[in-house]
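Structure first, then comments.
A protein chain is absent from this complex, but the other protein chains hold their places.
== subunit A ==
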Amino acid sequence: MTRALIALLVVGSVTFALLVGRAEPTPDLSRGVDGIAAWLNELTDECATVRRGDDFTDFAGPVRSKVYAPFVAEWGTCAKEPYGRLGLLVLRPGLDQAWRTALANGEVRGDPDLAFGDGFALTGSIGMEYLGLKRLECTPSACSLVQIQHH
């Protein structure tokens, strides 16, 4: 029994390592939100249809929109379990500085609630680690990207 469990652990670990090692690097951001959706669809078979045209403030609320929106070049949502609407954001540089400023001004608390890739972000929190995304941890003086822990 123990031997079987150890064997299963080895197989699982190797499989995991191989898959992580071959993880899709990044979306094709030259296609904007469609590039993010295509990347996500390729990885998960979900997010096939991108919904556009919604008001970002309606989605994120005025407090977070004030901080995020100036750095959102393009955005949309798609359905990806368990999210009926998962936000897909193409980002411009500077969001971290804006969050720190908002932190210092007492307008926000804690860390940005986005999962960050290179030049883009998703609004979800479940399973983001499997996509290679990172969290941004911020104080009023500094932000740092940290790998999302496998829970």
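FYI, a contact is a pair of C-beta atoms (placed from the backbone, for glycine too) under 8 Å apart; a residue touches a chain by one contact, two chains touch by 3 or more; residues count from 1.
Keep in mind that, in the parts below, contacts and distances are computed from a predicted model.
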Chain left out of the displayed complex - its UniProt protein name, from "Ubiquinol-cytochrome c reductase iron-sulfur subunit", "Carbamoyl phosphate synthase small chain", "Chitin-binding protein" or "2-oxoacid:acceptor oxidoreductase family protein": "Chitin-binding protein"
Residue among A:Leu29, A:Leu91 or A:Val108 touching the omitted chain: A:Val108
Residue numbers in subunit A that touch the chain omitted from display: 5-6, 8-9, 11-13, 15-16, 19-20, 23-24, 31-34, 37, 42-45, 48-53, 57-65, 74, 76, 82-87, 108-111, 113, 123-127, 129-131, 135, 149-151
